[in-house]
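This report refers to the structure that appears directly beneath it.
All protein chains but one are shown in place.
So, subunit A:
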Amino acid sequence: MMRFVLGFVLIVFGATARAEIEIQEVTSPGGFNAWLVEDHSIPFVALELRFKGGASLDLPGKRGATNLMVGLLEEGTGDMDARDFAAAREAIAASLRFDSGDDTVSVSAKFLTETRSEAMALLRAALIEPRFDEVAIERVRQQVLSGILSDSKDPDEIVGDTFYAKVFGDHPYGSSSSGTVDSVTALTRDDLLAAHRGALAKDRVYVSAAGDITAEELAALMDALLSDLPEEGLPLPADVEVQTEAGVTVVPFDTPQSVALFGHRGMKRDDPDFFVAYVMNQILGGGGFEARLMDEVREKRGLTYGVYSYLVPKDHAELYLGRVASANDRIAEAIEVIRAEWAKMAAEGVTQQELDEAKTYMTGAYPLRFDGNGPIARILVGMQMDDLTPEYVTTRNAQIEAVTLEDVKRVAGELLRPEALHFVVVGRPEGLEVPVQ
């Protein structure tokens, strides 16, 4: 039945562990591709679908359409209303999750082997035949509006919205994918139908599966699930250049702890220096207590519970961001320390010991990620979205090992730009000399 199956046994080597993983590339008769890791030890399957584009496909004036559309996929399909659908899904104990982000609509499904066909029939109905009943639209619209209202008074949300609005302006990245009260209130059923046709299409779908399913079964499943999608969706938005200036934007908000989001331009995922930047960030502000920001801001000074930095390679723009929260009378000091660390690493790079430690952590941790059907399916679909090949799992650690002290110094000098490092602060920060927005 299947046109094509390509299998590799790939061994993920780490400093301390190796994971053996067989990734099969499956092509269905209908022309859909998937990556599969077969494992029959637990009688269920984790299936991941991704549609490129996501909320950035919202048409002008229709902000929030993709988000609301995705929220309605389970709220009535074919001959089932929302309640029938929910009862049917609960009766087979399948889990179907639909989500949308700036660049992606994602579908995560988990279903028992014994009820696979029923689960796939439901998922197909949700993807292909959502009804968008007026009564369901109103109900979910109210939930979205309630969320927008909550976000409007949540410092963590305000800080993100402000930063992104500053950097991206009118580009879809410049506003929340939930939309505004006005835009969501104005959305019509036709807008949702258009968003559905534009976002879920054959030309942008990525598939992975892990668990109790064979390549043949997966191929048949994909054809049944996806063949009735439209061929083409909406065009993707334009790329944007990120430009920021050093400084602070304060959004006054009565709360005892200020939240800061900071950053500037980042690096593309397919940049040849991406791994260098990735290792460098691990040392500057990656998750652990060993990172410089955590050490200086939390461990040495007790200024925060957590401070992190992270690369954000979006599909149409690249950011390098960080986050910290400190009491209103201590945030100024936290910001000063972060700025100093940013400048220090830009000028001096890192030490050999830091580099060695970051590498052992990153290479050692990698094989540990492949520990279950759910995590494996998510990793595989993510790799496809990043245009990687299955062999990547075997070469990824070598790319990290290859990063040299000189590489880090060079990339730190280019990537870390104190002259562009902008902070958005939400709260009542004391001692920050800045114009109030």
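Brief remarks follow.
Everything that follows uses one rule, which is that a residue touches a chain if its C-beta (ideal position, glycine included) is under 8 Å from a C-beta of that chain, and two chains touch if they have at least 3 such contacts; residues count from 1.
To be clear about the criterion, contacts and distances are computed from a predicted model.
This figure omits one chain of the complex; the name its UniProt record holds, of "Protease 3", "ABC transporter permease subunit", "Heavy metal binding domain-containing protein" or "PadR family transcriptional regulator", is "Protease 3". Within the complete assembly, A:Arg298 is the residue of A:Lys52, A:Arg204, A:Arg298 or A:His422 that touches the hidden chain.
For subunit A, the residues touching the absent chain in the complete assembly are 14-19, 39, 41-44, 46, 74, 82-83, 85-87, 89-93, 95, 110, 112, 139, 142-143, 145-146, 149-155, 253-257, 259, 287-290, 295, 298-306, 325-327, 330, 357, 360-368, 370-374.
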